[in-house]
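Excluded from the complex is one protein chain; the other protein chains are retained at their positions.
Moving on to chain A:
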Amino acid sequence: MHNSCGEKDRMWSVARIIRFIFALAAAALLASCATGAAPSRMVPNAMDAPRADAASPLYQRIVVTQVGGGEETNPLMVSKVGNRELADALRGALERFDYLAGPDRRADFALEAFLVDLKQPQGAYTLIVDSHIRYKLLSIKDRSVLLDDVITGSAKGTLNDALVGSTRLRMTTEASIRANIAEFLSRLPRLEISGK
C-alpha cells in the first residue's frame, strides 16, 4: 500500500514536470511568434533624407493614393509588411519630411507604391533583407508621371540587434523598408517639376 502511494507520487511529479516543460515550450513558441512590421519603425529618421524645401512644388502637396503588393503576417511564419502598414509608413515619412498634403492643403501629386518583392533570409545569424518597391508619382491635374521607378532598400541585422531570430528578422525588415523610403525621399528634390 505504502509503495503504491510512493509510485503515485512519483507519477504525479513526472506529470507536473512534463506539464511544466510543455508550458515552457508554449511560452517560448508564443514569444517567438512573428509580428507584422510596425509603420512607425519604417519611417526614416530625420537625418536619412533631406526635408522638402518650402519653395518646392512638392512641399506638402503629396497624397498616398494606392499601395499594393504587401502581405499579412502569419504569426506562425515570418514577419511581413502589409499594405496598410506600408501606406501608414509612407504617410508618416511624407509628413516627417514635409511632403504630405495636410487637411488644409490641396494635394497636387498622387503617390502609388507597390511592394514588388521582399527577400527575407532565414536560418542565419546575420540577415540581409532586400525590399524592392515601385514608386509612381503622378500629377493629379494631368496624370503626367514625375517618377516611376523600382527602388531597392537593404538592411543587415545581426545578433547584436536581437537574439531571437523572428525579432531580428522583423527589425531588419523594418530597416530595409526604412532605407527604401529614405532613398525614395532623397530622389524627390532632384525631380524636374517646374510648371506642373
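Keep this in mind: a contact is a pair of C-beta atoms (placed from the backbone, for glycine too) under 8 Å apart; a residue touches a chain by one contact, two chains touch by 3 or more; residues count from 1.
The definition used in the following text is that contacts and distances are computed from a predicted model.
If you had to name the missing chain as UniProt does, which of "Peptidase, U32 family small subunit [C1]", "Cytochrome bd-I ubiquinol oxidase subunit 1 apoprotein", "Sugar ABC transporter substrate-binding protein" or "Lipoprotein" would it be?
"Lipoprotein"
Who touches the missing chain here, A:S13, A:S40 or A:T126?
A:T126
Go through chain A and note every residue touching the omitted chain.
66, 68-69, 77-78, 114, 116-117, 119-128, 130, 132, 134, 148-150, 152, 154, 156
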